[in-house]
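Of the protein chains in this complex, one is absent; all others appear in place.
Naming follows writing order (A, B, C and D), and every chain is counted from residue 1.
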Amino acid sequence: MIEQAWIIAIIPIVAWLIIFLFAKALKEKVAYVGILAMGISLLLSVLTFSEALGGTVEKSFPWAVVGDIKIPVGFQVDPLTAVMLLVITIVSLMVQIYSVGYMHGDVRYAKYYAIVSLFSAAMLGLVLANNFFWLVLSWEIMGLSSYLLISHWYEKPEAAAAGMKAFITTRIGDIGLLLGTIMLFVYTHSFEFNVIAEKIHAGEINQGIVTVAALLVFAGGVGKSAQFPLHVWLPDAMAGPTPGSALIHAATMVAAGVYLVARAYGIFVATPYALFWVALIGGFTALFAATIATVMTDIKKVLAYSTVSQLGYMMLGLGAGSYTAGIFHLMTHAFFKSLLFLGSGSVIHAVHSQEMHEMGGLRKKLPITYWTFLIGTAALAGIPPFSGFWSKDEILLAAYRSPYPVLFWMGVATAGLTAYYMTRAVILTFFGQPRDHHKYEHAHESPPVMTVPLVILATLAAVSGLPGSPFLHNAFGEFVKFGHGHEAEPSSFVMIIAISAALLGVLAGVAIYGYKVISREKAIRSWRPLYLVLKNKYYVDEFYMAIFVRGTVLLAEIVGFFDRYIIDGLVNLVGWLGMQLSFLSGLFDKYVIDGMVNGVAAITMALGNSARRLQTGFVQSYAITLFAGVVIGLILIQLIGG
Amino acid sequence: MSYLPILPEIVLTAAILFLTLVVVFYQGENRNGVMMTGTIFGLSVTLLTLAFVPPFAGYLFSGMLTLDGMAFFFRWLFPAVGLFVAFMAREFLEVKKAENPGEFYVILLLAILGMMLMASSGDLITIYLGLELTSISSYILAGYLREDPKSGEAAIKYFLMGALASGVLLFGMSLFYGLTGATNLVSISGILHQVGAPPLVLAAMVFLIIGLGFKVAAVPFHMWAPDAYEGAPTPVTAFFSVGPKAAAFAAIIRVFTDGLSSLVWEWSLAFAVLALITMTLGNLTALWQKNVKRMLAYSSIAHAGYIMVGLAAGTWQGTVAMLLYLLAYVFTNLGIFAVVTALGNREGKDELTDFTGLSQRSPYLAAALVVFFLSLIGIPFTAGFFGKFLLFGAAVQSGLVWLALVMAVNSAISVGYYYTVVRNMYLVAPKNKGALPVAGELKLVVTVALLVTLILGLFFEPVLGRLVAFTLPG
Amino acid sequence: MLSSLIFIPLLGSLAILLVPREQDRTVKWVGTIFGLIPLLIVAYLWGQYSYSAQGMQFVEHYDWIPSLGISYYLGTDGLSFPMVILTALISFLAILASWNIKNRVKDYFFLMLLLETGMMGVFVALDYVLFYVFWELVLVPMYFLIGIWGGPRREYAAIKFFLYTLIGSVIMLVGILALYFNAGLNTFDMLALAKHKFAPAFQFWVFLALFFGFAVKVPVFPFHTWLPDAHVEAPTAVSAILAGVLLKMGTYGFLRVSHPTLPEAAKALAVPIAILGLINIIYGALAAMAQKDLKKLVAYSSISHMGFTLLGLAAMTPVAIQGAAFQMFSHGLISAMLFLLVGMIYDRAHTREIAKLGGLFNTIPTIAVILAFASFASLGLPGLSGFVAEFLVFLGSFGAYRTFVIIATSGVVFTAGYYLWMIQRVLMGEAKKEYLGLPDITARELGTVVPLMIFTTLLGLFPSLLMDIMNPAILGLVAKVGGM
Amino acid sequence: MNLQLLAFMILSLVTLGAAFKVITARFITHAALYLALSFVGVAGLFLLLNADFLAAVQLLVYVGAITTMLIFAVMLSQVEEIRQGAAEEGFWRRILSARFGVIPLAVAAALAGVILYLYRFANWKAVPVAPDPNTTRSIGQAMFTTYLIPFEVASLVLLVAMIGAIVLTMKKEDRSR
Partner (left out) sequence: MIPLFYVLVVSTLLFALGVYGALLSTNAIRILMSIEMILNAVNLNLVGFGRYITPSDPRGQIFAIFVMTVAAAEAAVGLAIILVIARRYGAAAIDRVRMLKG
């Protein structure tokens, strides 16, 4: 099966085509087409995963010959791909099943399912691709589907704006990736990761070039995985339907950036400087996003910032040198984050609002959602034995072992904050008194089609940590490793610190929100300025809007004006000037000049006018010119002819 | 001394005399129609006899006539021009109710005879007489509509200036007679080769250049042309812009290439300067014109300028280029004037504004006019393009690149005034509605002119080949 | 076979003259049939086309005016054959889209077929005079098409277009004649003149003269002001042809004439051309962003996209030129599609003001979706032909002009910017009440746009379809020019 | 100072003086008569230059035909002015005025000056052979042999002049008699 692994990516495309072409005929049944396709892909992925244990496969076919170079098309299946295939197919299947309930009765139901299938196909294609060219191809198609999904309900102006913002911000990142690809190609004459990696190891390219190329590729990752400078689009992307966000903006697409760094790890490893930057940006984003999440009131915004933070975590892991830790956390995060999103989706479905202040005490009303949400929160917060703890521990371990201790302390602080804001979210949503009675009455548990995926994901969230834990003597590490995969020996100190940070966070959350030991209002008042800064997301959005967006539009206005009046005007101006000139010369002449357009033409008109007025119509003057001509001719011919 | 070589001229004279009698004695009412058919018949027979005449008869009548390739070219071109003008004249004369329509054709034929002589003369005297025959008939034709004040004014101006110019020409000829003791061109050139270029010879040359330059309406001796063209009846204007102008060029070629070949450097330079001024001033002033005939007058002056570029080249390629350009120019201009006549017969006057909406009133004429203008500008697929292209080539080969460039720029300027007519025809709604009824013969003239312009544009080779064969020196 | 390609549209135009004026339907049917036949011939030729053969194929060489060295010489190779396909396809679609022309239908279709003859001729002519003849022939119908059936300021736009291009072509003619006389081979055959070695100093001046003639057509930055006016005022089908094919004549001129015949001058002037290309990209993109009129936005985007071709041309590496040639074809498809769609919107909403339009996704969904598709193709979404072209141009010119490419990528972002902003303002949002009752796309209109969509996607996913045709010719050209 | 030179002087003076009077005569009729006198002078010069036949033709054609025609024309066109004896008013004022007087004078004088200047340098290939005594016979002989074509054309020129004059001036009296 591993030989034909590319079929996994083709099935969802077939599903997309079927849905796209027969949307009217299928109506409700489009969901089943999507789910069926994803089911088959899942089965194939499991098969491929089992075969992949044996060994990796890589195949490429000639796709296009351009001038003197050949661009190949190819796919490869190695442990990383195998894991990712599994993760993507599982999450995508769960989301599609969940969406049957959530999206029921949506005006563009078929379009939604088409986008999800297209996205899944693109993501699968991404992980299967063995060269940059096709990676970029599926990378951008994912960008398109995220754009389509965010602006799914384009009647709402903020959804349309969010879609555009997402696409352009990721586009800026993609430019980096593109340039990086081109730069690598110029020096290695190949697009394939392995070939490039070998050539870099062989030292054919000087260090400076590789660093720049790596950073450019990383820029692509920053854009897609919403890392620090380009993170602004993810929170706004919540305007899209929640299950879609769960799939795309939580689990898989945003993880593509991390996957890219992992896939091109051969390049990054060769430049420690680039790796440091990856870790630094990852760490910083993690902390930065976590602080903002603590003050968010919209449940989906909390989860969005939490995703940005966790992605930072993965980048931190990879940047700190541990390839396995990053990917392990990516897997576990995919499960519990999609669980949390779907959970929040069923809450929103129940109370028809995303504001946590309008919720509260839903524990009794939505028992399954509550319990699965609780498991997800525990996993995310890093409470043992749930999966989050193991993968976060690995990353902290890597950060601890890495030559930059500051990374480790950033990780620990983020872990603490994560625990705090997740506890706050759980309490605000499920515990305490219901703040909006009207909504509370109407709240009802989601139908089984929504709760079943929640349960499955919950179990996965709980269990998925074990392969990386010592109990199964680190099976995951054995399977997914880079090169010979040196594994940092576990240190109990790191584990203790991690657990204590998590517990501290939970306690703080319970203290403030549970038993109101420290009153929320007093805390806000005392650190008023900090609260405001956090509330406005460090004013990053406003800053970008002012500098880049307003700047470009202004520049455009100037260029537009310049073109309409200056360049075009130049021609008309000269034309107008020429006409004024000739008008002056013909001032007492009653002929109105037949509005000649071109400036040059107007000047010739002026000359013509004076020539014309020689013609006085008076025979005498003709005769004089004739004989004067004779005399002048005679004189001239002597001067020249002689 | 057999008279076979000049049979066409004899036939034409016979036709003239016969038609004079017809005019006097035929009292029937449709005098105009009868005379036209008579003229057409006469000219056609002349053209036919041309077919039987050996083109290369060489020097005849003790040097009076040189019937070489060029002479043959012109001797069939002018009767053809006569046919076109005759076709155009009939309806015009009827519409304008000219008193004696019959004589118009007789004088026209006489003019054509004069032009044929000018083209094939080998002696100063025959050139002068041919020139005068054509000129005098032109003065009469210009003033033919006695009632129309404009026609009278055109005639008087044309006459006075014409007479003065022929005075200048004669003076030049007398000087050459004095300097060389001969009036025959070939003997003159023989003697001149020994004499070289003393000041008086150059002076005499200037007199000749100006005398003939006047006839061709070269600037600054062009002043008479716009008034004469605007004033004269439209078919006559058509005739002026094509007939006498081409004959004058024939005479210039005859005099300067056969007679003054030793002074080639001097006169080619003179014509280069004249060409420059003529085409530039012609184009510039044409931009301003409101009256179509006056605009076409300036356009005709500009084209005289282009043709002079061939002279400025001073080589036989230049001459061939001139002949071919003349061929293209003649038929295109006749076509244009046929359309102007057709419109003039209905509207009465020839202002630019009368052309508005012509494309809706008679699409065929409008389309034909566009093609003719394209040919005058020199857009490919038309005869004008290859004419200009050859002139361009001849100029560049003789090192006059600057003159070639000026010609290119002038062609661009000429778009200006042709465009205004096209704009009126196509983009402006017609002032007075109703389809434009066009007389049969005018449509025939337009169609034939259109065919020649396009065929020359496309199948250029046979014409060029035969022309080159004819006018090869010696 | 090539002569049939040129003269069948001409036959068609003459046939239309015979159809009486008031029978609009028959005129339209005759026009469509004579538009279709060249397309079928091109398909047949595509079958016959041998991908490996070097040099010209389907050659027809007859003497026209031997004494001047002018010959009726037709032939096509990797460079011109894609353009022939493009011309045939877009002309047919434009004719199909012209069915809603109301006044003077007969003249309209006559001029359209005449225009197709001219365009087809330019791309297959291998003799300079023939090339110049067809180049001018395109000018006359275009002037009348814009001048008579155009929008409010059509007269101004038409004469501006005519004068710009005429002066350009007159100077080009001077350049050609200089080549003819300087070479002294007494022939106008392009390939022979290309083999002739000209003195570098002479090359420089002739290149400038030819550059001016082609630059006006492309259009290159300072000479571009005629394009927005011509596009806005021209009727839909005409602006589709104008953007789809006419702009390519300029760049085709560079590839066929300037570069092979004057290699030293091309190399010497490579950097300035690259800079101009860069200005085109950035200037066009920014100007597009500032436009209030939908059609003007697309017009400026054409200027920006042609900038890529220029950049590719300047880099002169095989990949860059392949990218440039690919962009010519892909931009032809995409811009034609965009203009046809804008025309459909205009026919329904009777306005092109972006501010007035809105919520079209709900009112005319199919057209809106296709417009979104075309916009994404135009901003270079991978998987569609736009991306392949831009990627190759970047790839090829990165070696030579590293900084230019980096700046040019900002152009890509701006392009994404103004297209998405357009989609947001025009297509998204609430359905406006005045546009509620509008009829969605008709079968005929769909027929004009679907082939273009198919081609764009096909070329996006399998560019080798087109690249295999172009490769041999481009390798030959680069070898001739000596590469950067 | 042989007899011939004296005669030449007198005749030249007569011709040039009459010519000047033609231009400056206040009455058009007087101008016509002075013209005739000038033609006679020229005829005399012809005689001196051994062109006796030509002198006779000159007298017949110019003095006889053309002058009379001129006078007829004057009578037909300006009969009222002549009746009132109104001379062309302000004649002298015009001669001296810039526009009409000075420029023509300057042009004519310059023309004469240049031509005479050039004559001085020209070396004429004069043939010292005695002139042909019987010019009339040689003219007649040449006219019908070498110059036959011009002769015929001259006759056609006269024909066209006749037709033209009739066409332009004939009053439209009833033709169908």
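Structural remarks
By our rule, a contact is a pair of C-beta atoms (placed from the backbone, for glycine too) under 8 Å apart; a residue touches a chain by one contact, two chains touch by 3 or more.
From a predicted model like this one, the values you see are computed outputs, not experimental measurements.
Just so you know, the chain we are not showing touches A, B, D across the whole complex.
Of the options B:70, B:111, B:129 or B:439, the residue whose C-beta touches the omitted chain is B:129. Interface note for the absent chain: among B:91, B:230 or B:354, the touching residue is B:230.
Only one of B:69, B:101 or B:143 touches the chain withheld from this view, namely B:143. Against the chain not displayed here, subunit A makes contact via residues 612-613, 615-620, 623-624, 627.
Think of the hidden chain as still there; on subunit B it touches residues 124-125, 128-129, 132, 136, 139-140, 143, 146, 149-150, 152-157, 159-160, 163-164, 166-167, 170-171, 173-175, 177-178, 181-183, 226-227, 230-231, 288-289, 294.
Residues 4-5, 8, 12, 15-16, 19-20, 22-23, 28, 31-32, 35, 38-39, 42, 45-46, 48-51, 53-54, 57-58, 61-62, 65-66, 69-70, 72-74, 76-78, 81, 88, 94-95, 100-101, 103-105, 107-109, 111-112, 115-116, 119, 124-127, 129-132, 135, 138-139, 142-143, 147, 150, 154, 157-158, 160-162, 164-165, 168-169 of subunit D touch the missing chain (whole complex, contact as defined above).
Throughout what follows, only the chains that are shown with their structure count from here on.
Between the Cα centres of subunit B and subunit D there is a gap of 31 Å. If you average the Cα atoms of subunit A and of subunit B, the two centres end up 78 Å apart. Across the assembly, subunit C contributes 159, 163 as residues in contact with two or more other chains. Within subunit D, contacts with two or more other chains are made by residues 114-115, 118.
Interface residues of subunit D facing subunit A in the complex, by the touch rule stated above, are 100, 103-104, 107-108, 110-111, 114-115, 118. Against subunit B, the residues of subunit D that register as touching in their complex are 114-115, 118-119, 121-125, 145-150, 152-154, 156-157, 159-161, 163-164, 166-168, 170, 172, 176.
Those residues of subunit A that touch subunit B in the complex are listed here as 591, 594, 596, 601, 604-605, 607-609, 611-612, 614-615, 617, 619, 621-623, 625-627, 629-630, 633-634, 637-638, 640-642.
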